[in-house]
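Only one structure is covered here, and it is reproduced in the block below.
Note that one protein chain of the assembly has been removed; the remaining protein chains are unaltered in position.
For clarity, chains are labelled A and B in written order, and residue numbers in each chain start from 1.
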Amino acid sequence: MQAQITMPSRGQKKRQPKEIAARAAKKTGVYVVLLALACFFLFPFFIMVCLSLLTDADVFQQVVFSPSGTIEIGNYLSIFTSGSKYLGYLGNTLIVAVILAVGVPFVSSLCAFGFAKLKFHGRDAVYAIVLATLMIPGVITLIPLYAIYAKFGWLNTLTPLWLPSLFGGGATNIFLMRQFMRGIPNDLLDAAKIDGAHIFRVYFTIALPLCVPIMLYVGYMSFVGAWNNFIGPMTYIDAGSKFSTLALGMYNDYGPVNDTSYANSAMAAGVVMTIPCVALFVFFQKYLIEGVAVTGLKG
Amino acid sequence: MKKIASAIITVLMVITAAFSFAGCKVSNTQKPDGDVKPDDNKEASVFLNVGVLQRASEKNLMQTWINAFQKLHPEVSITISKQYSSMDALIGYKTANALPDICWTAGDQHAEYSDPKNMGYFRDLSDETVFEGSAKFFSGFYDELIDTTHINSEDNGIWFVPRDYNKLVIYYNKTVFKQMGIDMPTDDWTWEKFTDTCDKLVAGANGVKCKKAIEWRNWAPVHYTMVKNFGADYINDSGRFIFDSAEGKACYEWYQNWVNGVALTGQGGTFGSYSNKSAATPAAAMMIDTYANLSDYATRAEMNNWELDVAAFPNFVQEGGSEGFAGVGCSGYAITTTCTDETKLKWAWEFLKYCMSLKGYNEVAELGVLCPALKSMRTMGEWLNYDVGGTVINYNAYVSESTQGLDVNFQGRLKSTTNQGHLVTGALGFWNNANSASWNSAIADFKEYYESSTGIR
Partner (left out) sequence: MVKAVKKIKWKDEVVGWLFILPVVLGVLIFTATPLVYAFIESFFETPLREFSFTEWGTFVGLKNYYRNFTTYAYSSRFWQSLKVTAVYAVINVPLQLALSFLLALLLNREMRGMKFIRALFYLPVLIPPVCSGILWNQLTDVNYGVMNSILTAIGIEGWGWFNEASSSMPSLIFIGLFNLGGSMILWLAQLKNIPKSLYESARIDGANKFVQVVKITVPMCAPMIIYNLVMSIIATLQTYDLVATLVNMGGVQNSMLFYVVNIYQYRVGQFGYSCALSFILFFITAALSLVVMRFSKNAYYGEEG
């Protein structure tokens, strides 16, 4: 009896071209869809940059590219000439953002260390209260604080924007830090304590260096939060004051209250305000992903 | 990091490619800094603060006056310390103990701030003992403006100095009129001529046809003018709501026909956006507004190559042959209760008297921001020479006597200034919803709003 040679290889060879073609078509299909979606998501950036390069005359023609083919970089130049209002806004925002980016990680890690590693009466109760403040909407404290700051004389200065945050850094940050610190093995700390180190030294020299990733995450979030903060400056700082921050300045110069704004200067201001956020995200991406893993929160 | 960076580089490359494809040239003209810079009086001994509306034109106007005044009086130094976009910012300043000595105020919103029983921020300027020469000074202003400065109809105090005479006028697009061969509006045109012009604009001629004839601003001077011209009113002298009358209904229904027919509601953006591109179908060829926005329309006209001109508000002759009304709004400057020092008060008063004088108005004429509030400057003064991009504007329209000027403080009949605020808000809300709502439901809402917030039933 002749053995039936089933020739599986020939059968497979017959299927493969079709399969490959099908897979390739599917892949191309996916890429096409992704490309279309990418254009959609890039649209805001694209239009922001394009509009910022229009001349004053073209702005009212409802065009994306200048019909006369001129690229106007004057808007960017006027932002960066010395003495421009915009540089003032930038300076103020940078001051607040840097203070918070440096200060908040330290303060929140201090408090988190207390909650995580130290034992004292009332620790859990206080921690529960701190977490409970997360439930409070921001607006409910914002308005009475105006009256309180009026008493302190902090109105129309930068102080209300950074000083309150340095008192603990906020419940979210303390929560994050504490989660991270619980992962530090107690033996390390005990070993240092036995060696006679003061508890603050233990915190500073051992616990803190281990928390660098989460501190970078908290620092980044604080910086971006201060950079984008709008309702705070709007409440505590007057329009047109020399202490205006970027968000407030943009709102007063180009926002809906102002009916004579030109789209190109507004867009140029917007681009300059966005670039640091994007740049920072690029640099901190690695730590942000770790931070997201720890917390499960949005980056 | 590489991924984001390459994402950004892609975006930039796309944009650069697009531009270089179009063969572009780079221009670096910066916007001219239109700000008037403050001059400092180095040896000043008296320091005053001023608060102005948050607009570049308002700031420049005040700064020009300040610079001119400081030149004449080196011992005074005046600073613009606050800029605000709405009157209630003043409350915040008062809380922070930073209320300026002189504040800009809108003519129809000052009552709550002037009323000593309410906020009490402003001073009564009719007091001759504190403010020398006040009676003589105020006698030079238009009557409708002085009517606006009282808190309510029983009050004779003058709580701010009116700055401008903002009578309703009709701006029109001369280019479109010429293209269609329609007669230009004149200062003494009648209401019939006006509606006739609107119909012609919408009907079209010579290949040009307007989508709508006129942009109609939804705003207290306009809506009170309409109400008065139909013989209706919002409240009677004792404060009872009387707008739910046959005349009120007639006015409302006329308005609904108006905005669904030849008019559209807006703030001037449609009128100003006419450009050569849209030559065949202009969105709106006329605009109801006041002097305040003249320079804005003039700039747009110049940029988009069309001719702007202005005519007086058409005379809506009422039954019985009496003249129609055209609402007059104003804004002005008040001296606040923060200013307590006698010397400061004297200088603040001198400053305001200077600004609102022939000399003061002539100083700021080249900014083209206002129509003077003095009767004597009706037909004279530098403001008539304001250059509107080379075109001659019919300035007579702003002071034409073909219709009666109407004091638009309809709320002044209410004694309580808080209730005045409620009526103003209610009326504005009523007219904002007027496009869609039926008369019965709209008037019921308005009446309920008014009666529930003021308690006057």
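Definition applied: contacts are C-beta pairs under 8 Å (C-beta built on N, C-alpha and C of every residue); 3 or more make two chains touch, one makes a residue touch a chain.
These figures come from a predicted structure and were not determined experimentally.
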Contact residue for the chain not shown (choose from A:86, A:180, A:217 or A:251): A:251
Where the unshown chain meets chain A, residue by residue: 27, 30-31, 33-34, 37-38, 40-45, 47-48, 51, 59-60, 62-64, 107, 110-111, 113-115, 118-121, 123-124, 126-131, 133-141, 143-148, 150-151, 164, 166-169, 174-175, 199, 203, 227-228, 230-231, 234-235, 246-247, 250-251, 254-257, 261, 263, 266-267, 270, 273-274, 277-278, 281, 292-293, 296, 298-299
Where the missing chain touches chain B, by residue: 3-4, 6-8, 10, 88-89, 91-92, 95-97, 119, 269-270, 272-273, 283, 422, 425-426, 432-433, 445, 448-449, 452-453
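Here is the rule we use: only the chains that are shown with their structure count from here on.
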Rounded Å distance between chain A and chain B, as computed from the means of their C-alpha atoms: 42
Residues of chain B that touch chain A when the two form their complex: 1, 4-5, 8, 11, 14-15, 18-19, 22-31, 33, 54-57, 82-85, 89, 92-93, 95-98, 267, 273, 275, 277, 296, 300, 303-304
Chain A residues within the chain B interface of the complex: 42, 45-46, 49-50, 53, 55-57, 60-61, 65-66, 69-75, 77-78, 81, 146-147, 150, 155-156, 238-240, 252, 257-260, 262, 265, 278, 281-283, 285-286
